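Read through the structure below, which is laid out as structure tokens, and then see the notes.
Every protein chain except one is present and positioned as in the full complex.
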Amino acid sequence: MSFRKWISERINQDRTIFLIYLLLIAIPMLRPIGLPLPIEEPTRKAYELLEKVPKGGVIVLVSDEGFPSWAELGPGEIAVYRHAFRKVRQDGCKVIMLTCYEIAGMILGERALSYVDLTGLKYGEDWVQLGYIPGYEAVLAAMMTDLKSIAPVDKFGTPTKDIPMLKNINSIDDYDFLYACTYTAMDVYIRQWGEKALAKGVPIVINMLSGTVPLAMPYYRAGTLTAYLNSVVAGAGYELLIGQPGMGAALMDAQSTAHILAIALIIFVQGLFILRLMGGRR
Amino acid sequence: MSFDWGTAAEMALVLMAWSLLYRDNVFYRVAENLTIGWFMAMSLVIGLDLLRTRVYNPLFIEGRWLSPLIIVTILGLFYLLRLYRETRWLARWPISLMAGVASAVAVKGVIYAQIIRLVTMKSWAVGGLETINNIIIAVFTFTGLCYFIFTKEHRGVLGYLAGFGRYALMICFGWTAGTYLMSLISMSVGHMQTLMQVPGIYVSAVAMIILIIGIIYDIKVKPKI
Amino acid sequence: MIPAGKKFELILFLVLLGLLYVAIELSRRGIKVPKIRELAALQAIPEVVGRAAELNRPVHISTGIGGLSDEWAPMTIAGMAILRNVVEYCGKLGVPVKYFCIRAHMLPAMQDLVRSGYVKGGRPEIYSEDMVEFIGDGQQRALMAAMMGYITREKPAANILLGATFYETYISLGCGAVQGCLQIAGTPRLYYQGILVALADYPLIGQELYAAAAKVTGNPPDLGSIAGQDYNTVVCLILIVISTILATIGSALWNMLLKW
Partner (left out) sequence: MLSLRRREICILLYIIPAAIILINHFTGELSAATSEVLLWASTLATFAILLGVINLFQHHITILARRRREWPYSTILLASFIVTFAFNYIYPTGYDFVINRLLASLQMALLAYVGFYSYTLFFRASGTKNPYVLILLISILLGLFYNLPMRDVIWTGWGPLGKWVNDVPNTGGMNALVIGVGIGTIALFIRTILGYEESYLGG
């Protein structure tokens, strides 16, 4: 029996690839190889933009990721939260957190916040969590002109009128940095924020799945999207930039090895297919 | 290693969810129904909380009865009437209002961000690689758009342009598919991270052993899959 | 009255709306009903169903998880219009069809779509109740599991996926490709265009799904809307040429126009 026939008949391809996949991931995670990690230009640009937020500036963090995408967007989200709250501590900036796509975003936003040490920061003066505001694109449009009308209360029920920090924060004129973390298409954020933010020179940074990065390129080239984080690769890079390696860095080696297997398999399968075509059999 | 019940419960659920990789079984179905039930509970808790702060408090505590809020509340209750066949048509009013707001908000964003900014091309006389890039982008955008002309047969000049546009879109889609696969890989690798820490390592070890047995079983015993 | 930077945007918006309105009205009144070009996926339907008849295997059809009363409704409607045509061919050639429904309100609509397809095709006796199977409301994973199971078990000759499809696009087309089905797939959602072209034999890229639906139904307002979109595309093509020329000769006219 030819080797090729034996492979296709006796070996259940799924299980074999799955086993190799498990081994390839397990090894680097237990004993990190420390492969070099390229930091992309947009990641560096996102870091500098957040670093350049002026004293007392307002940072808006919208967390709209879902449970399945936490593995990809989590590292970047945690790194940006740590950097934002370091700005709060050093430059007295203000942070506004909100969610508008689905409830899971609020829960994962809280999970990212749990990685940040908040000692010495006072809720209501340094940062505010507006919680889940239903309405998706309507909320993104309303926060540009009248934040207090679309978010009458914060997550804990205190009216936004009475929160000291939000006294003179209500529209795009008061924001200095717009960040969104999304696992669906990012054009909704650019559609609603793009025009006004570009006019005011407020940067827009979006942490998105690497699958949606090609969709964002037209906006990145047109200038409406100022910088973006390309999921876990950029998350690990951002962690290195703020000097606190964490979840992302640990994943990088496993990413690489699992990736090599993917590339090797695609060449093997496509090679077989093209050879078969050359041989004239479809 | 402190054995806390939380991590043990989490690991048990993850194992139940991944048992589907072996084959569809009772544990997987239980895990799936548990997650739907919890999701429903979470949605109801947060839905009621929102209702309290947005409708109940202003109406009953602050007594703003004459404000437009009363109209929204009635429309909202109409929305809930979709459950019953006779009053289903009443729910079309709130749906139309929400659809009106959603489309208007989308359209007002589309004109600037998706049409004007993307139609703005850059100069072809900048010199060096930049010029070539600008030329390629302008040509790819132009021909790609020609491909999306439907009411005229793709013959003659339009046929040539649309044909080239199809190649441009093909490169773009190939690139998107490649990065989409990377997204799938990092999604599954990321979940592996929880299973490679201390409590989860046992689950992975068990999974690997089952797989190895499965493969050996395929080779030795079962002749044909 | 109109602040700076908005005049050009308003004029462009009114031009786009005007062209669409004119095209729809002309088509509705029958003055100029446009004809849509040949689309590979529509021409492939007879061939795909014919192959299914030869191999005596069923055809799997799906509209994804989009419903009929949310923002994905227009895509689902377009998908259903094409599927009505597919089921009619299946009726003519006596090929069984399988559809997994996960939106409660779509169940009656899909059942009578399949039944009328077989009646119009001349073989009403082939239609059976379990061709449209309801598997829980709104559960994407249930739909994926059902599709995976059906395609790998029954090995249908064709796998047709049209409408607002999300992650199940990848699962359905992947399984279909592995089992060697002929696949027609189309969704205007940007995210899955790469997967459609990589895995489907006859993809409908971007807005082609709406064009195919209008061509199949022949409903004048839809045809007019497609013609109107073509006029808007021509307007954008002209703007691309103008902005390129202005940028190349280095004049700031274009930026002034935007800031006007």
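The letters A, B and C name the chains in turn, as written, and every chain counts its residues from 1.
The rule we apply is simple: a contact is a pair of C-beta atoms (placed from the backbone, for glycine too) under 8 Å apart; a residue touches a chain by one contact, two chains touch by 3 or more.
This one's a predicted model, so the numbers in the text were calculated from it and none came from an experiment.
*Asks:* When the whole complex is taken into account, which chains on show are touched by the absent chain?
*Replies:* Those shown chains that the absent chain touches are A, B, C.
*Asks:* Out of C:Pro34, C:Gly64 or C:Pro188, which is the one that touches the chain we can't see?
*Replies:* Final answer for the missing-chain contact: C:Pro188.
*Asks:* Contact with the hidden chain only, please: which subunit A residues?
*Replies:* Spelled out for subunit A, the touching residues are 13-14, 17-18, 21, 35-38, 41, 67-68, 70-71, 104, 107-108, 110-111, 133-136, 138-139, 141-142, 145-146, 149-150, 187, 210, 213-215, 217-218, 221, 230, 233, 236, 252-253, 255-256, 259-260, 262-263, 265-270, 272-274, 277.
*Asks:* Name, in rising order, the residues on subunit C that touch the hidden chain in the full complex.
*Replies:* These residues touch the chain not displayed: 1-3, 6, 9-10, 13, 16-17, 20-21, 24, 68-69, 71, 73-74, 76-77, 104, 136-138, 141, 144, 148, 167, 170-171, 173-175, 177-178, 180, 188, 190, 193, 197-199, 201, 205-207, 210, 221-222, 225, 228-229, 232-233, 236.
*Asks:* Contacts of subunit B with the missing chain: which residues?
*Replies:* 6, 9-10, 13-14, 17-18, 20-21, 29-48, 50-51, 54-55, 68-69, 72-73, 75-77, 79-80, 82-83, 89, 91-108, 110-111, 114-115, 118-119, 133, 136-141, 143-145, 147-148, 165, 167-179, 181-182, 184-185, 187-188, 191, 194
Rule of thumb we're sticking to: only the chains that are shown with their structure count from here on.
*Asks:* Count the C-beta contact pairs for A-B and for A-C, then tell me which is higher.
*Replies:* A-B
*Asks:* With chain centres taken as the means of their Cα atoms, state the distance from subunit A to subunit B in Å.
*Replies:* Taking the average C-alpha coordinate of subunit A and of subunit B, the gap between them is 14 Å.
*Asks:* Counting only residues that touch at least two other chains, what does the list for subunit B look like?
*Replies:* 102, 112, 120, 175-176, 180
*Asks:* Enumerate the residues of subunit A that touch no fewer than two other chains.
*Replies:* If we look for residues of subunit A contacting two or more partner chains, we find 187, 211-212, 214-215.
*Asks:* Would you tell me which residues of subunit C are touching subunit B in their complex?
*Replies:* 8-9, 12-13, 16, 34-38, 69, 71, 139, 141, 145, 149, 170, 191, 193-198, 205-208, 211, 223, 226-227, 229-230, 233-234, 236-237, 239-241, 243-244, 247-250, 254, 258
*Asks:* Can you list the residues on subunit B that touch subunit A in the complex?
*Replies:* That would be residues 21, 42-43, 46, 49-50, 53-54, 58, 101-102, 105-106, 108-110, 112-114, 117-118, 120, 137, 172, 175-176, 179-193, 196, 204, 207-208, 211-212, 214-215, 218-219, 223-225 of subunit B.
*Asks:* Within the complex, which stretch of subunit C touches subunit A?
*Replies:* 5, 190-191, 194
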